[in-house]
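Since the structure comes first, as structure tokens, the remarks are kept for the end.
A protein chain is absent from this complex, but the other protein chains hold their places.
Chain IDs A, B and C follow the sequence of writing; residue 1 opens each chain.
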Amino acid sequence: MQKSDLLDWLKEGNISIPAVLLSEYKRMNLSEQELVLLLHVQYFMDKGNYFPTPAELAGRMTANSLECSQILRSLIQKGFIEIIEGNSPEGIRFEKYSLQPMQEKLVERFLSSKKQDQAQVRRTEET
Amino acid sequence: MQKSDLLDWLKEGNISIPAVLLSEYKRMNLSEQELVLLLHVQYFMDKGNYFPTPAELAGRMTANSLECSQILRSLIQKGFIEIIEGNSPEGIRFEKYSLQPMQEKLVERFLSSKKQDQAQVRRTEET
Amino acid sequence: MQKSDLLDWLKEGNISIPAVLLSEYKRMNLSEQELVLLLHVQYFMDKGNYFPTPAELAGRMTANSLECSQILRSLIQKGFIEIIEGNSPEGIRFEKYSLQPMQEKLVERFLSSKKQDQAQVRRTEET
Partner (left out) sequence: MQKSDLLDWLKEGNISIPAVLLSEYKRMNLSEQELVLLLHVQYFMDKGNYFPTPAELAGRMTANSLECSQILRSLIQKGFIEIIEGNSPEGIRFEKYSLQPMQEKLVERFLSSKKQDQAQVRRTEET
């Protein structure tokens, strides 16, 4: 092992996810496999690849390309991912994923969990 | 929505995972479900609960208690988690999980992936 | 360099700070030295030391113990840190720092920055 190994590790960096996502994905009707696929999409986007293919995702997951393609479609239908189309400054057509729908669901979920907790507290205090 | 909501969100914090874990878990023979269970264990430990029960894990996962118990046992057998026994300063017996075996596997995996890459490069250069 | 070095690096872990803190500390009237001292306090608390001494902070900073002590006092006066007193379950008196005041200021600062931005946008649209 050489010094360069530690440097390579450092360059790989870290992925930071909101603790609320880990505690609420289940109640957002996401499976563990769907959650991890979303993390992979996030990772690819952080690295500058805004439209990873099912094959690229399958290279990192225990699912094959066809399954990754089906999970992606299902996440779009359930409203967690969105495909955005546009034109680059050079006039080239592009498609890219957006995780904003997932973030909106997460914020809504967090706020409604809190309301339930407060209602619970009030009921407990009243009795 | 109130200011306190944003403060609560801030307090929940973030979970930071090495990018290498996300890129290598598949080659470490971990499924997405096993990976996420390990993240939940990490989360509980960060919050001071060093021995979360299968029921506590099931409360956050799509698996039930029995299934969580089976995944835990399998992760121990495959050498990703370890149970450490000890006595507290007050003489109370305790059990806690350690994720060090998983970290060791991750480091080994990272170093052997790099060696393969370098061998690949050499082969390409020789031809 | 040995495999254990990379494992030690991994165990040291990461410190995750809200990007908003980095963009707003200046407008919260914090200097870079005060900001970094707050990060050190956060780090010590994450490691289970809830009341780091000026000497412990000085061991990691370019300021000496006396200066760290003065910065701490100033941060308490300006309302960024609080000292909380209590009794442990074993009846031992303790003091610990709380960074909640800083988090509250950060949330307020973020919300008022947003309001200013929106007012700015409205003024620009009206003219």
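One rule holds for everything that comes next: a residue touches a chain if its C-beta (ideal position, glycine included) is under 8 Å from a C-beta of that chain, and two chains touch if they have at least 3 such contacts.
Model, not experiment: these values are computed from the prediction.
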Hidden partner chain, touching residue among B:S16, B:N49 or B:S69: B:S16
Even though one chain is hidden, which residues of chain A still touch it in the full complex? 3, 6-7, 10-11, 13-14, 16, 18, 90, 103-104, 106-108, 110-111
For chain C, which residues reach the chain that was dropped from this view? 1, 5, 8-9, 12-20, 22-23, 26, 31-33, 35-37, 39-40, 43, 60-62, 110-111, 114
Absent-chain interface residues of chain B come out as 1-3, 5-6, 9-10, 14, 16
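Heads up, the rule we're going with is that only the chains that are shown with their structure count from here on.
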Compute the distance, rounded to whole Å, between the mean C-alpha positions of chain A and chain C. 28
Measuring from the mean C-alpha position of chain A to the mean C-alpha position of chain B, what distance in angstrom results? 18
Shared-interface residues of chain A (touching two or more other chains) are 1, 5, 9, 14, 16
